[in-house]
Structure formats: structure tokens, C-alpha cells
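Every protein chain of the complex appears in place save one, which is left out.
What follows is subunit A.
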Amino acid sequence: MKRLALLAATSALTLGASALHAEPLKIGIIESLSGAQTSTGRLYANAVSYAVARINEDGGFNGEPVEVIEYDNAGGAPDAATKFRQAVADGVDVIFQGASSAIAGQLTEDVRKHNLRNPGKEVMFINLGGEAMELTGDKCQFYHFRFTTTAPMRVNALVSAMKEAGDLGTKVYSINQNYSWGQDMQAAVETAAAGGDFEIVDEVLHDVNKIQDFAPFVARLKSAAPDTVFTGNWSNDLLLLMKASGDAGLDVTFATAYLDQPGNIANAGETALGHYIANNYDNAATDGEFAEAYKGSTGHYPTFVEGHTVFAVGALQQALGTLDFGGGDIDVTKIALALEDTTYETPVGPISVRKEDHQTIRPVVVSKVVKNAEYPADDTDMGFETVEVVSGETAIYPVQDSCKMVRPGE
């Protein structure tokens, strides 16, 4: 009897204690933390954790530190769906994910359905790297925000910067991976042809990360004799393509989207010199303050996707700063509405959300691989030199007709 009373007393105490605590904001990272895409997934997860640590240094949110929970989607959409359910069960409010458009497509649908079925317990999804056009087209929805570029933004920026630098030429070759992203790139190159005064001499779509030997593709590329090769390839597909064309002694300029993936520059060696990349952020385009701060905390300069991931969390932090739930329940819809109105100042320019489709309007940095760079890549003496920072207004493209967004309360 005595023991029972003790138990009752303790549980009453714990209950009382928990009532004093405010509800913390929970962030879930559903990333590829094992399997083939670990290298990219890990970077996204690390950068989110870094940026959330900054929020907590500034006092957290709703009277509590912001919590981060990592979920491993093992690089596949089915696992991501399972992990999404787990995240919901854990009470996650905001989901971050970056590696793979296929997984982003799964998550945005899961989020949409969850929010339809659970009004008042909404979850929002910040997409850090899923660049497929359909995510802000057919699949566009209010609780999805894309904090990265898309194919047209990268291609338009590359075309304008390379043309100005006199490196574009008149004959362009397009080689891409045969799935949503690669097809978007190919379509973007086709669209840009008129404005860029170039002719597309040949187009190739190939299997994704299955090809070991790119020599046959280079043979085909060579016979088309282009000046510039546009490619959205990433990982092995980019590295093998560049190495094979370097080995064949081809004199072409590559216009890429993912050349800054760690390991690429070292592996490609001198072959990489003179090639272009358009991405969200590059250290060389800034005064270096953010780069040093990041290095001070993580031990390395922000590379690849880390920079723009930190900015996405930064934008969220700014949006949170305009809200006050007084320690009570967290209303994700209010956070989403606040994020729509946020213009976040990054070291390369402002980022704002376009309300019609939740694509961010953001600057695109076009750089070129040079020797003796300010921020050497992969322990080599090579690195990126900024050619032009294309402003968000210039890089942005029209809202897709297929986007029919249902806003809350409609």
C-alpha cells in the first residue's frame, strides 16, 4: 500500500514537472545515412544539425531548445515512407530531406496526405535537394518548400555567365541521366537554346549510376564536336564522364551542376580545370565570414550542399523569430505562413519564397575550376573561382501551370 502511494506520488510529480515544460519544436532529418548515397545524405544531416545548434545558442524556440532527430531512409522511398510514419509518431513538426528527388516526391505526398487526415497536427517539409520540377508542379502543395535551385535556374545561370565569359561557344551537347532530374536538365537546355544563341548538336539520356565505362559515350560526344557539354550528372556518372573525356583528349568545356561533390576534383585531376558549375553557394563568392564560422565549428569549410542547407534552416529560424506560441502548442501552419513571408539574407544574396509554388527565389553562383584557388577542394591546389553571382530575379523561371496549390483554410 505504501509503495503504491509512493508510486502515485512520483507519477504526480512527473506529470506536474512535464506540464511546466513547454513543447519543443522537433526537426526530423529523413536522409540517406546508409547505402550508396550516404556521402550526400550525411552532409545534409550534418549541416542541419550545425544550423539548429545556432538556433539553440540563440535561445531555441518556444522556451525550449529545438530537437533534432535523424532517421535513415537507406536511400530508398519505401524506407523514407516508414521513417516518415515514425517521425510523425515521435511528434516531429518540420522534416528536412535533400538527397534524391524520388525520396522528396514520396515525402511530399506523405506530408500532404498526413495533413489532410490530421488537421491541427500538420507537418511541414523543407526540401533541400530534390530538384525535380514536378515537386513544384504537379505535386506542389502548401506544406512543401524547396530551398534549392532547379534545372532551369542552373542552366539559365550557366548560359548567361558562360556567354559573358566567352566560354559557351555555339555548339552545345546535352548528356543527362534518364530520370526526372536529367530530363528536366535536358528540357532546360532546350529552352535556353534560343536566348543563348547556341545550337544543340546532340542529346543523350543514359542509365543512372549503372554505367562503368563512359568511353562509348565520349566517342559519340566527340563525333558531334561540341564546344560545351551540359550535364546534370552527379556522383560516378559525372566523374566517369569527365575522366573518360579527359583521357580521350577532348577539348570541351563541361557545364555542370554537381562538380563540387567532395572527391570529384581530386579524382578528375587536371582534367577538371576550366569546367563550370552552377550551384546555390560557393565560399569563394563570399567575404568568408560564414565559411570561417562553419569551419570553426565543424573543422572544415562548407562544401557541396552544406552551405545552402544552413541557409534553409536560417530562413526557418528567421520565420520562427516572428512567432510566439507562449510555450504552448506549436502550430506548423503558422510557421509555414511565416516562412512564406521570410526574406533571408545569405552571404551570396537574399532568398525568398515564391508563394504560388513554394519555390525559393535565390541567387545562383556560377564558378569555374582554377588552379591556386582561394578555397582549395579535396586537398588539391585546385578549386572554384566565382565567375558570376546571378541574382534570384534573373535566375527564376515562371510558375508551372500544373501547380494547383491548396492553401490552408481553402
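Convention: contacts are C-beta pairs under 8 Å (C-beta built on N, C-alpha and C of every residue); 3 or more make two chains touch, one makes a residue touch a chain; residues count from 1.
The rule is short, and it goes like this: contacts and distances are computed from a predicted model.
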| task | Mind telling me which option in "Branched-chain amino acid ABC transporter permease", "Carbon-phosphorus lyase complex subunit PhnI", "NADH-quinone oxidoreductase subunit N" or "siroheme decarboxylase" is what UniProt lists for the chain we can't see? | result | "Branched-chain amino acid ABC transporter permease"
| note | From A:K26, A:K83, A:H206 or A:H358, the answer for touching the chain not displayed is A:H206
| field | Contacting the left-out chain in the complete assembly, out of A:T191, A:N236 or A:S352 | value | A:N236
| note | Of the candidates A:P78, A:G269 or A:G321, the residue in contact with the absent chain is A:G269
| field | Touch residues of subunit A, complete complex, unshown partner | value | 34, 36, 38-39, 42, 178, 204-207, 209-213, 215-220, 222-223, 236, 239-240, 243, 247-250, 261-264, 266-267, 269, 378-379
